[in-house]
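A single protein chain has been omitted from the complex, and every remaining protein chain is retained in its original position.
In order of appearance the chains are A and B, and numbering begins at 1 in each one.
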Amino acid sequence: MSTAAPRLRFRDAQIEMAHGAGGKASRRLVEGLIAPLLMGSAAGPLTDAAQVAVNGTHIAITADSFVVKPLRFPGGSIGELAVNGTVNDLAVSGAKPEAMVVTYVIEAGLATESLEAEVRAMADAAARAGVAIVGGDTKVVEHGKADHMYITTAGIGLPLPGLTLSARSVRPGDAVLLSGPVGDHGITILLARGELDIEAGLTSDTRSVWPFVQAVAAAAGAGLRWMRDPTRGGVATSLNELARDSGCSILLREDRIPVRDAVRGACELLGLDPLHIANEGQFLAVVAAEYADRAFEALQAAGCGEAAIIGEVREQPAGTVLAATGYGGTRVIDMLVGDPLPRIC
Amino acid sequence: MRFVDEFRDAAVIGKTAEEIRRLADPARQYRFMEVCGGHTHAIYRFGLKDLLPPSIELVHGPGCPVCVLPMGRIDDGLAMTAEEGVTFTAFGDMMRVPGTRGSPLEYKARGADVRIVYSPADALRLAEKNPDRHVMFFAIGFETTAPSTALTLMRAKARGIRNFSVFCNHVTIIPGIRAILDSPDMRIDAFLGPGHVSTVIGCRPYEWIARNEGKPIVVSGFEPLDILQSVLMLLRQLGDGECKVENQYKRVVPWDGNRAALAAIAEVFELRNYFEWRGMGFISQSALRIREKYADWDAERRFSVPGIRVTDPKAAQCGEVLKGVLKPAQCKLFANECTPERPVGALMVSSEGSCAAYFNYEHRKTLTQIAVPA
Partner (left out) sequence: MCLAIPAKIIAFAPGEESRAMVDVVGVRRYIDTGLLADDPPRAGDWVLVHVGFAMSKVSEAEALDQIRILNALGEDDAARQEAEGYGDRAELESS
């Protein structure tokens, strides 16, 4: 496989934290080194899950890894993130999550009750999400070689019939839907680390989005073009990837983007943009204009009371995401290089 | 959010923008320099350029303390992590700024104890809670931030917290503005004054700009309505042939400044004879250092640092962009060798630096008219 790989575009001498943050640097690493070597010229736009055909049956398959500090935070823990994150990757690829496997890489010295808490959390989350955990692996590494615990997963699902989800299906005029408020998870984690000494009463939004994806898919049918769960890097990153992969432009309406007061307050205080903050229980859906209202109503009826149509797809400026401020101007919404950092200037 | 949302009200913004269009003389080209990086950021974030007539150009000045910090000083601060037991603390703004051997985050990835703090008080508290470590706080900022560093040092001394030091890189705004005005290529008609610096120094320090240099200056807040109203006030002055200091940000800026804050600065700091501003060269009496009576908390005395001056590549035209002579996109390195991901010069290292702000928020908006839905 690797013999066919062209000279690699990724030329950094070493791997840095930014390469794992889900932003521009991550994309450069994956597109410039990993994807070409593993998938050669077959590598298309990066998606949340891939589809493979096994004896004519199409199966969606995804993998994910979870590295979070602290392990437990208001609204969840690493175990729940692991299950919901895997389930959501399958869901937004248009597949019903069926089964997953999990590996634990555990730092020696971790209290058994911590591990037990996470395994229980995963069992509960899997039951809630209707997915079976059917196997896995466990490794223990020396003290200091893992932040308490890393979890990796792989999941499979059955694609819903009749859907062709792809950035290339997206057309100018399509509507961009968002299932709920942005930034809850990322800000919760940031504050839970305790270094900023800020309290906000926020909880992570981690949950399976499969029921809501089903609702949108049922309402929009073939008019559903593309979906993504905006995790690390936030809505800004996901939509920038869409703009790039589709060759279209996205125009958001800033005043339509749902965000909780406390998230907004924390972002203002720290100089962060909610559009760059991770979410673990939301998804974006691009839907043909004629299905937009129907899909929006279906989302609301399914339980996403704060869902919103946040923008539309346009032709120009291609490859770019813009936000209309609500008082006559626009600004470019870009991907970050690495994780968002608080600022004082 | 109270005292924020009112100043982002779409209807009032519309009226103010309309009044600006009415007052602006279409036969005239206005160049207003906003001195503060926070204004640069706000202008882009709120899409304010789209609301102004083409005759008004907002030029970004040198008021970005991260941008004007020479790379050698970053190296000096990071060199302190080589010593055993040292915790390097700084604002998030500093974390990705490259030194010769990497940024603070890169040092962290290599094992140094580097932590983001929101406040110098948090760095002091970290020292209190970790007596076995020495906590060094890398202080940056103009007069807005210096009083907080000063008060923190006063508290450290009063509480006898010895495992704490500050590496002081505070700079003062007036010499920076003076350097802009002294530049022969300068073509600025008026200034938007730094609103938050002014909560400390007040409005009097700008009087020489109006009186001696003949440039109106309006001390401006940071919300869309603040900036737009300030533009309006500048237009009125220019239209009436007036030239004075005005305070637009009256809800927080006292004309005489904050005495207690200025007293804290005077208690802890003194002026350096000169200090290098990246992209602008050495400027006299433009930076603060810690006084002798706080020597025990001065990282510069406690640690021995390389103190090597690092110059930017000649091709980087930061100085000209800083002075408003060139626009970011006119620098040959812009968006090629110099990007926010791989900054070469000063103005790309901080998200509020003119080049970074322009790159992130603007330059992909082509000349295509974007019809914004009502």
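To be clear about the criterion, a residue touches a chain if its C-beta (ideal position, glycine included) is under 8 Å from a C-beta of that chain, and two chains touch if they have at least 3 such contacts.
This structure is a prediction, so every number in the text was calculated from the model and none was measured.
Undergrad: So one chain is hidden, and I want to know which residue out of B:Ser148, B:Asn163, B:Ser286 or B:Gln317 touches that hidden chain in the complete assembly.
TA: Considering the complete complex, B:Ser148 is the one touching the chain left out.
Undergrad: With the full complex in mind, choose from A:Ile189, A:Leu252, A:Ala266 or A:Val337 the residue touching the hidden chain.
TA: A:Ala266
Undergrad: Among B:Arg73, B:Arg96, B:His196 or B:Lys323, choose the residue that contacts the chain missing from this document, as touch is defined above.
TA: B:His196
Undergrad: Among B:Ala79, B:Val166, B:Ala264 or B:Val305, single out the residue that touches the unshown chain.
TA: The single option touching the absent chain is B:Ala264.
Undergrad: Counting contacts across the full complex, list the positions on subunit A that touch the omitted chain.
TA: Contact residues on subunit A toward the absent chain are 196-201, 261-262, 264-266, 268-269, 271, 343-345.
Undergrad: Tell me, which residues in subunit B touch the chain that this view leaves out?
TA: Where subunit B meets the chain not shown: residues 1-4, 6-7, 9, 12, 15-16, 18-19, 36-39, 41, 63-65, 91, 118-122, 141-142, 144-145, 147-148, 151, 155, 194-197, 199-200, 203, 218, 222, 225, 229, 232-233, 236-237, 244, 246-248, 250-255, 258-261, 264, 352.
Definition applied: only the chains that are shown with their structure count from here on.
Undergrad: Averaged over CA atoms, how far is the centre of subunit A from the centre of subunit B? Could you give it in whole Å?
TA: 34
Undergrad: Within the complex, which stretch of subunit A touches subunit B?
TA: Per the touch definition, subunit A meets subunit B at residues 16-18, 24-25, 195-198, 251, 253, 261, 264-265, 268, 270-271, 316-317, 319-320, 322, 324-332, 334, 337-338, 341-345.
Undergrad: Quick one: which bits of subunit B touch subunit A in the complex? Just the residue numbers, please.
TA: Going through subunit B, the ones touching subunit A are 1, 4, 8, 10, 13-14, 17, 37-38, 41, 44-51, 64-66, 91-93, 95-96, 105-106, 108-109, 115-118, 122, 141, 145, 224, 340-341, 350-352, 360-366, 368, 370, 372-373.
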